[in-house]
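Here is the structure we will look at, set down as structure tokens.
Missing here: one protein chain of the complex. Every other protein chain is in place.
== subunit A ==
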Amino acid sequence: MEAVIEVIDLVKEYTIAKKGRGLRGSLKSLLFPQKTKVNGVDGISFSIAPGEIVGYIGPNGAGKSTTIKMLTGILHPTSGSIKVCGISPQADRKAVVGKLGVVFGQRTQLYWDLRLGESFELLRRIYQVDKATYEENMAVLGDVLKLNDFIDTPVRQLSLGQRMRGDLAAAMLHSPSVLFLDEPTIGLDADAKHAIRDFIKEMNRKMGLTVILTTHDLDDVEQLCSRLVVVNHGKVVEDGPIDSIIGKLTPHRLLVVELERPCDDLSHPAATIIKQEGLKVWYQFEKVRVTAAELISDLSQKLPIQDLSVKEPDIEDAIRAVYKGY
């Protein structure tokens, strides 16, 4: 199948000024600037087929947002080629962005002072969506995102979750072929996260929408993405089906147990104790060897457990640790 997004050898170079120390250093840098070139994105290639949901993940500064900005035509690459729906966003920005929906989790495109519906009307005109299609799209979007509860509320009075639902609708009302989501669930509570994920799945299933998602949230990745592209230091370090990668990224989890009274035998064959502080014990275990449920049931049979919690590894720390050598 023809790829929706085709990226070949993408490079983005930045000039970084090296600054000397103190006033003397500042003056010296002013007169004789020392500039070094750094590749923020360093030869990235991938291709995405229609209908894929791809997680584009990596630590801060790995080149994620720079890549997204190049794919959406905001920035121009230093070298390499990009084709979105067969068109280069640098050659014809307007043609490409008409087929894209972009949501930045941290920044809204909705008018703060006005009722939500007003922003939609403006976007309808900007994207030249005719009235009938608009009504149809709004009916679908309104249904899945439950917009009717707050479409007449000023955006400044919406909860973060409602605002994000509004932003998703705003990005989708011109029926784009590709949706870019930059941290769509950041700062949301569990319910709102569910609503957003359900919506993405629904649009993908119903309309064959291609989704590219950057996130720090491991649950987003596990529940949504069929494929992961992992970047570190501007390079793709992993690209493949989620099942083959997620195990590597999350080799172990932590179980924190609080005991009622001190015990002698704390050990478990499938878990290692990495820390002990008074009545609190930290077990590290590998998901593939033992599930959290098994571990908890084993431990609770021999130990008087008062309280416990399972800690997910942080996705960014995991990537940094796993791909340290790259």
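FYI, contacts are C-beta pairs under 8 Å (C-beta built on N, C-alpha and C of every residue); 3 or more make two chains touch, one makes a residue touch a chain; residues count from 1.
Just so it is clear, contacts and distances are computed from a predicted model.
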Next on the checklist: Tell me the UniProt protein name of the chain this structure doesn't show, selecting from "ABC transporter permease", "Copper resistance system multicopper oxidase", "Cytochrome c class I" or "NADH-quinone oxidoreductase subunit H".
Outcome noted: "ABC transporter permease"
Checklist entry - Thinking of the whole complex, not just what is shown, which of A:Ala3, A:Leu114 or A:Ile186 touches the missing chain? => result A:Leu114
Checklist entry - Hey, which of A:Asn60, A:Gln128 or A:Gln301 is the one touching the hidden chain? => result A:Gln128
Item to check | Residues belonging to subunit A that touch the chain removed from view | outcome: 12, 14-15, 66, 69, 72-76, 93-95, 97-98, 100, 102, 107, 109, 111, 113-114, 118, 121-122, 125-128, 154
